[in-house]
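Omission of a single protein chain aside, the complex is shown with its protein chains in their original locations.
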Amino acid sequence: MTVASSTQLVCFVILSSTLVLGSLAVVLLPNIVYSAFLLAGVFLSVAGLYLLLNASFVAAAQVLVYVGAVNVLILFAIMLVNKKENLAPIPGMALRRLLSGAVCAGLLGLLIRVAFTTPWALPGPTPVGEDATIRIGEHLFSDYLLPFELASVLLLMSMIGAIVLARRDVFSTDIITGEPADQVLIEKERSPLLLEPTDSAPLRSSP
Amino acid sequence: MLSNTVVTEGLPSMGLDLQSSFIEALGGLGLGPGLARLLWLPLPMLLVLVGAVVGVLVNVWLERKISAAAQQRIGPEYAGALGLLQPMADGLKLLFKEDIIPARADGLLFTLGPVLVLVPVILSWLVVPFGQNLLISNVGVGIFLWIALSSIQPIGLLMSGYASNNKYSLLGGLRAAAQSISYEIPLALAVLAIVMMSNSLSTVDIVNQQTGAGILSWNIWRQPIGFVIFWICALAECERLPFDLPEAEEELVAGYQTEYAGMKFALFYLGSYINLVLSALLVSVLYLGGWGFPVPVEWLAGLMGQSVDAPLVQLITGAVGIVMTILKAYLLVFFAILLRWTVPRVRIDQLLDLGWKFLLPIALVNLLITAALKLAFPSVFGG
Partner (left out) sequence: MFGFLNKVGDYTRDAVGAAKYITQGLGVTFDHLRRRPVTVQYPYEKLIPSERYRGRIHYEFDKCIACEVCVRVCPINLPVVDWVMNKATKKKELRNYSIDFGVCIFCGNCVEYCPTNCLSMTEEYELAAYDRHSLNYDNVALGRLPTSVTSDPAVFALKELAYLPKGVMDPHGVSPTAPRAGRLPAQVIAAEASEPS
């Protein structure tokens, strides 16, 4: 065993154990903030696995999108809505837990079966390495164009949804007078950042 | 991570390649190339780590001295000649201070936060080139790696803000996260325009694409708008003064750093300054021709009747490259310090307005124009 391959093995074991333990902790920990931070760790170890597979572009994209954007937004949401609330205990909690556990175990069994029955071609295809970026770009704009565009439509939908949610407190009528309110006026006018010097109010000149 | 990134061998004749010389030298002593390479690996990392810390010390000294000059003060004077040892004294003081974890704070996250802030910044030094082969690793995804790594930072900030159990810390952390998410997008778009011109994400290729005509071939002439966008966004990412809302002392005491003392505070401090130096270095790499001398070195060598491949010329070129990179970076740092004492802090809504309503559309337009120009004039805008 050479130095490189043993390093690879050690890295793989560390990364996958953090991955498995981390994702278990994400699900099982009672503190949601810990779960969110651990989720970042899980994403990072997935990125590490990509690196092990010589897919550095995918790894960087994983870090940028999942850790940098998705996870930060999850954390953001958690911290903005950090209200202590005593929720009423849900009836039949044990049964629910058992059911969801069974579903997960079933899924795991299915995946393991698939993994063992598929005739994997060993060794796998040679990694393209640095050319991966170009290849990904080519695929995205040729045979994977439709999924790519569909994903962008999905993003557009969620963006519109976010705008609707954020702007729901704009009323069509003025609450106090009952008159129809001009939607344009409700928007705050952009504050004049740069005052042009006029004759009546000249700007004080700097020395 | 390093063991798997492909270290490109570099064109054999271009620039001096310390790695292959080192491996050859050890091979002469009877060591196999694999082992020699293993011995080589930590050396550049250590060198860059030390370089980054020294860069921060220089930066702190410059910041104090230039701030003093801008305010007609003297600045640090007694610690060493011209106060040169002042940053060391600061560091030592922080090292010996008591490490306080506030009661009812979350000890684990409180400790992990500063680490998560510092580590990505240091990792990003992986891709900073000081010469053709003078970088830790010429990773293919180069500049993209930096963008990805810098997006980890807000998690550390949110973590320390949350763990401090202090409303100012939490607000500071939230502000930092919002700020870095908003400014990452125009930053990435500005970088994308450059990447489009050089057809590569690798920092070395980006610099190589700017050599040729010396100062005239630098990207700043082809991407002036991108340069401004990048610099504004980089300042915002580093939380430098016009955008230092996360630690605005008048509003939030010190933001997410409020509860920190001693070495953990020093980690934040170090992180922000390393980040500033790193951003300045990357601006010089992306827009100011990296290690390039304003006059092409090949041309100068030709003028003196020397071959570019001569060992002495290569040594001088390498040295000039390092000096040029650092010079350009510190010029930008100087500019950032000057800006700090000129521009007042923006409000949070102005900050987000600037990011989303000004920089983002302009960056998009810049990208489109670059693409159009690339199609129209492939010889000038990279083909």
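Per-chain numbering from 1; labels A and B assigned in written order.
As a convention for this text, a residue touches a chain if its C-beta (ideal position, glycine included) is under 8 Å from a C-beta of that chain, and two chains touch if they have at least 3 such contacts.
Bear in mind that the values here come from a model prediction, so they are computed numbers and not experimental data.
Trainee: Which is it among B:Ile74, B:Ala310 or B:Ala372 that touches the chain not included here?
Mentor: Missing-chain contact among the listed residues: B:Ile74.
Trainee: Please identify which residue in B:Trp299, B:Phe358 or B:Phe377 touches the non-displayed chain.
Mentor: Final answer for the missing-chain contact: B:Phe358.
Trainee: If the hidden chain were put back, which residues of chain B would touch it?
Mentor: Residues of chain B in contact with the hidden chain: 66, 68-74, 338-339, 341-343, 358.
One rule holds for everything that comes next: only the chains that are shown with their structure count from here on.
Trainee: Quick one: report the Å distance separating chain A from chain B, using the average Cα coordinate of each chain.
Mentor: Chain centres of chain A and chain B, defined by C-alpha means, are spaced 26 Å apart.
Trainee: Note which residues of chain B are touching chain A in the complex, please.
Mentor: 1, 3-6, 8, 34-35, 38, 109, 139-141, 144-145, 147-152, 154-155, 158-159, 161-162, 170, 173-174, 177-178, 181, 184, 201, 350
Trainee: Give the list of chain A residues in touch with chain B in this complex.
Mentor: Per the stated touch rule, the residues are 2-4, 7-8, 11, 33, 37, 40, 44, 48, 51-52, 54, 56-57, 60-61, 63-64, 67-69, 71-73, 75-76, 79-80, 129-130, 133, 193.
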